[in-house]
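For this depiction, one protein chain was excluded, whereas all remaining protein chains were kept in their positions.
As written, the chains take the letters A, B and C, and residue 1 is the first residue of each chain.
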Amino acid sequence: MKPLENIPSLAYFTPEILLVIFAAAVIILDLLVKNRESQKVAYLALIGLGSALVAIIVTNSISASSEPVPLFWGMIQLDGFAVFFKILLLLATAATILFSLRSEELDAKLKGEYYALLLAVTFGMFLMASSTNLLMIFIALETVSLTSYILAGFLTHSPRSSEAAFKYITYGAVASGTMLFGLSLLFGMTGTGDLSEISDQLVILLAPEQETPLVTPLALLISITFILAGIGYKIASVPFHMWSPDVYEGAPIPITAFLSVASKAAGFALLLRFFYTGFADTKIMHSIDLGLLLAIVSALTMTIGNLAALPQQNVKRLLAYSSIAHGGYLLMGAVLLTSGNAAIVERGVGAIIFYLIVYFFMNLGAFYVVVLIANEAGTEMIDGYRGLSSRAPLVAGAMAIFLFSLTGIPILAGFFGKWILFTAVLEGKLYWLAFVGLINSVISLYYYARIVKVMYFEAAEDTDKLSFSKGTFALLSVFVVPTIFIGLLNIFYSLSGNIRLQ
Amino acid sequence: MVVSLISIILLAPLAAFVIFALLGLAKRSFPRQDLLSTLAMLVALGCSLYLIKEIVPKPDPHTVEWISLGNITLSMGFYLDSVTVIMLIVVTLVSSLVHIFSIGYMHGDPRYPRFFAYLSLFSFSMLFLVVSDNLLGIYIGWELVGLCSYLLIGFWFEKDSAANACKKAFLTTRVGDVGMFIGMMMLFTKFNTLSLYDGAQEGIFTQAAAQLTTGDMVWLSIAGILIFCGAIGKSAQMPLHTWLPDAMEGPTPVSALIHAATMVAAGVYLTARMFPILTATSSLVIAYVGGITAIVAATIAIVRFDIKRVLAYSTISQLGYMMLAIGAGSYVAGLFHLTTHAFFKALLFLGSGSVIHAFHAMHAHHDEDHTDEAAHEHDNHGLVHEHGSEIPPDQDMRNMGGLRKKMPITFITMLIATLSISGVPFIFSGFWSKDKILGGVLGRAMEWNSGHHYILFVIALCAAGITAFYMFRLIFMTFFGEPRNQEMHNMAHESPWTMTVPLIVLAALSFPAVNHLWFNKNNFKPPDQPHIQAPQHAYVSPDTKIAFSLFGLSEAEAAEEEGGKDTEQADKAHHAHEVAHNIAMVLSIIVAGLGILLSWLFYHRRRFSAESVATTFRPAYNLFWNKYYFDEFYDGVLVALTVWKSRLFAKFDLSIIDGIVNGVATITRKIFAAFIGFFDNRIVDGIVNRVAEVTWAAGGRIRRIQTGAIQTYLFVVLGGIVLIILIFRAL
Amino acid sequence: MSLQHYLVISSILFTLGIFAVLTRRNAISILMGIELILNSCNLNFAAFSRFVTPPENIDGQIIAIFGIVLAAAEAAVFLAIILAIYREFGSIRPDEVDTLKG
Partner (left out) sequence: MLLSLIIFVPLLGMIVVLLLPRDSEELIKRVTLAFTLIPLALAVYLFIAYDRSDAGTQHAVSVPWIETFHINYHVGIDGLSVTLMLLTALLGPICVLASWRNIEKGIKAYMALFLLLETGMLGFFAALDLFLFFVFFELTLLPMYFLIGVWGGPRREYAAIKFFLYTLFGSVLMLVALIAVYLNSSIIPEERTFDIPTLISLAGETEHALADPTFQIWVFLGFFIGFAVKVPIFPFHTWLPDAHVEAPTAISVILAGVLLKMGTYGLVRINMAMFPEGMAFFTEVTEETGLWGYSLALLGFVNIVYGSFCALAQTDFKKLVAYSSIGHMGFVILGLAARNTMGVNGAILQMFNHGVISAMLFLLVGVLYDRAHHREINGFGGLGNRMPIYMGITTLAFMASLGLPGLSGFWGEALSLFGAFQEFEILAILSTIGIVVGAAYFLWTLQRVFLGKLNPKYEELPEINKREILTLVPLGILTIVLGVWPNFALDMFRESVAELTKLMGTFQAGL
């Protein structure tokens, strides 16, 4: 399909436009309402997200054909893949806003700009999920990053939060600077910013009869590695993961949850699209052994994430490492992009998408419990969870389900997510990677089960019952129910199988 | 008809037990369990007697399919031949009498109903064993009687000695049973059935006769010996005999029924049943095991003071006799002796029970701490351990004496039994059966045509003499002379009629008429032994010639010379046997007489007190006693040898065999506790834990990289980039 | 000047930036290092636009301009966060901001 010009593109761009409008509206509303009524602002932000959701569905249905629609002269692309990620990101933002409303940590400081920033970061992520041009990729990345830095440091009087923000921005700036350098090299080699053109160019440039001094596999490798630094930093893959435990620990819990799910999902959207479109031909991938590179990164990521999680005492930090490990699992799916077999690539992408759905519920759920416990018991440490099963049986039960699902214990969604991933990886004949993944699943049981053990098998010093509102349980069940049932329903499998990159 | 009769025989005692068990579960008990059980037994006895009519020369097994696995079928069924019927009668008869006896003997016991329930269960199991037509059925009955034996030995389980004894009995016999089980596996693998006789499919015997070639002889010998292992355990043969003396911890009627008349004889029964597949080798093994057991047990019995233990060793010895008989091919003799022994030995035990009962009633009255004292008694079958205090006073023969006037019925009946077991000629059944065995053994020794096996005959003969000696020692010490313990003697009294009637009945059965009628019937023929080269057909029971035995003396001597010259000729075999029989008879009469005479000199003339006789058998034996031996025995060496031997065996018993049996658990406990501690904790768990530790340590290591300083992080990022480029550049 | 010259200069800039980021003991200096990195990238884009792409294609220059804008935005946020750090820790030495670790 021919790229649409700017004005016709706007129709398809409605969701993003709505987000921007509502971000502005949120700031304005914040000026109007009194400080105590900041909830109204949150509701407006939710309405904004809701309308964006409607817009996504509407624009998706008017495009009707399953063909992707390139917008703005091919800067971004609207397709099923983008739509899926947009919806996922949007829901994650909505969940974050709901968490924030209930978080006492953020309570007094909740201002309009918080929600405006959340909407803005969502906007950036939308772009990440749909960019097909180097420029757009960089702009999207920076939009997300800049707003995330601020959100991470949002607790103005908390040293931890400020430190998190500081580390985040220093790390992020260097990583994105490195990535930009890599992008510039890629641009220089191919002379274009459009991903599919880059792919076409690279095929020509790398062809054996072509002797172009600028494009050797080494140059390409350097460029790719630099770019990977930027993407890897977003998805917290080894060795670009080191910011995440500190930032996750220091940031407000809802933001941590948001970063661990939405930011990671957006990063994967970008990664998949970048390599799928930009390196469409397997010859390019094989020239630098991209498959092995990704596989090693994947194996290291999950192993280091899991191992480092073992001795953690802070649940938030533990979950930070756990989410690094999960990034590693997801990367296994990304490795399949390089397999060269369209069916396997499709399976890999489908597996990542399914896993992200599962991960969305179980990880956000776990963080929600962390929010609740931080509110009621005032602690983020594992010791604070002691005897939770008697103090708050339902919350403890939910937490156990989330944690076991994260471990990948069968019949919980996490198992099915892993199962799909491993099946795909084995189908791609990457046996050693699957093996590493399985070993890691067992290792991860150690630290997840430790929390369960503390909650269930150890007695609490403080035996007061914790009380929660009905709304809390309602929100909790929004995460618990899918965590139990997603894997048991065919619909999610067919959904994830039907979403493909184009 | 046969099936329904056998069913009644089996179900009557079973029902008595089931009623007890079900009521027990509801925490009740039947008011007269004793009468119920006794009645059940009498019904079974009646049916058994009726079954005599049903004996046919070549019976068919009555089988049902029991376990069917596709084309593999194990059937379960009854087989009724003359052996079965005689066993049924023996079991039901002795059991009935013991039931009646127990009504008096066990009166007042707190677990009185339970005793009868156990007896019923035992009778059922034993009868089941006897009527089964296949090895599996026999094995089931076999194990069930073992269980009952266990329960009954441990009936007074408050006594530690009883608790130890019952465990020991079960375990020791189980060792043998496992051998039998392996033998069954071998036979099954070969023949694909466990039925002995031909029913729906060909049984083991037919198949073995038809299929096996001489090449399979080793295999068949091993199978036979393994099956015999079961008998070694159950019939208390060397080296698994030690449990039986300890089993005397059970109530005396139990000793009479289980450990004298029936269960221990089941081993003989089994060996006899397996007769057709015994090979020359396995026969020889059986014969030697039996022979050695006979002599060893007899020598041990000499030095016992506990009346029940004397009888226990005597039982072992007699069982060895029977094994010897079967091993020597004297099938009829073995079973004949089994029958006669069942009656006279049951009688002896019941008689001793009567004595003990008499003393016990007094003793309980006199000394209320009896059970405590008894509880201290432990392992007192070894000579070294046999001091007065360790034997329950009411069983210690040194407390008895002169009872013949106090307890005339008991005395007379026991005397009859003793005469019978000692082999006093012609009017007592024991003589005939023992004589038959001796004759058979000698005959076979001649036939084997190898001088070595004459030793078996010598052994048997010696054992016969010693038997007569110690049995009369028992009689003299118990019933004759002056009362040694006047206080106890005064309290002793004749037992009530429930106890004396069984004694009288059994005494009547110790006379030959009844038994002879049975064993001289034509249908009681030994089965073929196709795997032994020399056929047994030549051996015709010489009972008809019995009356002329005295006359045959000179003939025998002449024949011996002749046989010595030319034993190889098969046609002489018949003659040799006849000759052998006559020789044996004469010699047996001589040794029995000798034994009785010696005993009389020792214990009735009573030149020496019982205590000094006991010291005779100590290493620090004074010259006086030694002289006594030289004076009274024509050959003092024999006695010294006997004493030395018995002490040796006693020691062997005590330290080696008992040591093994009792020590195994302790040793394994120690070794395995250490081993498990090592293996489970160090190796298996160790590996698991080590892996966990390493993992954990790795976590800690990785954690340390996360220093908190942002510039370190950045360094890692850039280092990572450089590393990736360096590594992948080369690829 | 050929493309190589620009690339060498940008590489030097990039390396200097990295060096500053890794070694400076002052957050402001780190920020300057970051700016160096970003500017090296912008230089690259501009150079490629001049030498590689056809003259009518100004994609590279546009990217460079966006780069400048984003660098400015980043600097603003960075400075704000440095302020917060100074308020909480009383120092802007990056190695003193290390309460979160492990």
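The definition used in the following text is that contacts are C-beta pairs under 8 Å (C-beta built on N, C-alpha and C of every residue); 3 or more make two chains touch, one makes a residue touch a chain.
Not measured: the values here are computed from a predicted model.
Enquirer: Identify the visible chains that the left-out chain touches across the whole complex.
Expert: A, B
Enquirer: Looking at B:Phe181, B:Trp243 or B:Phe728, which makes contact with the chain not pictured?
Expert: Residue touching the absent chain, from the options given: B:Phe181.
Enquirer: So which of A:Leu426, A:Ala460 or A:Val478 would be touching the chain we can't see?
Expert: For the chain that is not drawn, the touching residue is A:Leu426.
Enquirer: With respect to the chain omitted from the figure, which of A:Val58, A:Ile204, A:Ile411 or A:Val481 is a touching residue?
Expert: Of the listed residues, the one touching the omitted chain is A:Ile411.
Enquirer: From the list A:Val203, A:Met381, A:Ala449 or A:Leu466, which touches the chain that is not on show?
Expert: With A:Val203, A:Met381, A:Ala449 or A:Leu466 as choices, the missing chain is touched by A:Ala449.
Enquirer: Going by the contact rule already stated, which one of B:Leu49, B:Leu144, B:Ile504 or B:Leu601 would touch the omitted chain in the full complex?
Expert: Residue touching the chain left out of view: B:Leu144.
Enquirer: Residues of subunit B in contact with the chain that isn't shown?
Expert: With respect to the unshown chain, the touching residues of subunit B are 21, 24-25, 27, 65-72, 114, 136, 139-140, 142-144, 147, 150-151, 154, 157-158, 160, 162-164, 166-167, 170-171, 174-175, 178, 181-182, 185-186, 188-189, 192, 375, 664-665, 668-670, 672-673, 676, 680, 683-685, 688.
Enquirer: Mind listing the subunit A residues that contact the chain we can't see here?
Expert: Interface with the chain not displayed, on the subunit A side: 343, 389-390, 393, 404, 409-411, 415, 419, 422-423, 426-427, 434-435, 438-439, 441-442, 445, 449, 453, 456-458, 488-490, 493-494, 497.
Note that only the chains that are shown with their structure count from here on.
Enquirer: Are the chains arranged, by touching, as a line, ring, star, complete graph, or other?
Expert: Per interface graph, the chains form a complete graph.
Enquirer: With centres defined as the mean C-alpha position, give me the subunit A-subunit C separation in Å.
Expert: About 26 Å separates the centre of subunit A from that of subunit C.
Enquirer: Between subunit A and subunit B, what is the separation of their C-alpha centroids in Å?
Expert: 81
Enquirer: If a residue has to touch 2 or more other chains to count, which residues of subunit B qualify?
Expert: 703, 706, 708, 710, 714, 718
Enquirer: Show the residues in subunit A shared as contacts by 2 or more other chains, in ascending order.
Expert: 166-167, 170, 174, 178, 245-246, 311-312
Enquirer: Using the touch definition up top, name the residues of subunit C that touch subunit A in the complex.
Expert: 7, 10, 14, 17-18, 21, 27, 30, 34, 37-38, 40-41, 44-45, 47-48, 52-53, 57, 59-60, 62-63, 66-67, 70, 73-74, 77-78, 80-82, 84-85, 87-89, 94, 97-102
Enquirer: Which residues of subunit B touch subunit C once you look at their complex with the stated criterion?
Expert: 703-704, 706-711, 714-715, 718
Enquirer: What residues of subunit B sit close enough to touch subunit A in their complex?
Expert: 692, 695-696, 698-700, 702-703, 705-706, 708, 710, 712-714, 716-721, 723-725, 728-729, 731
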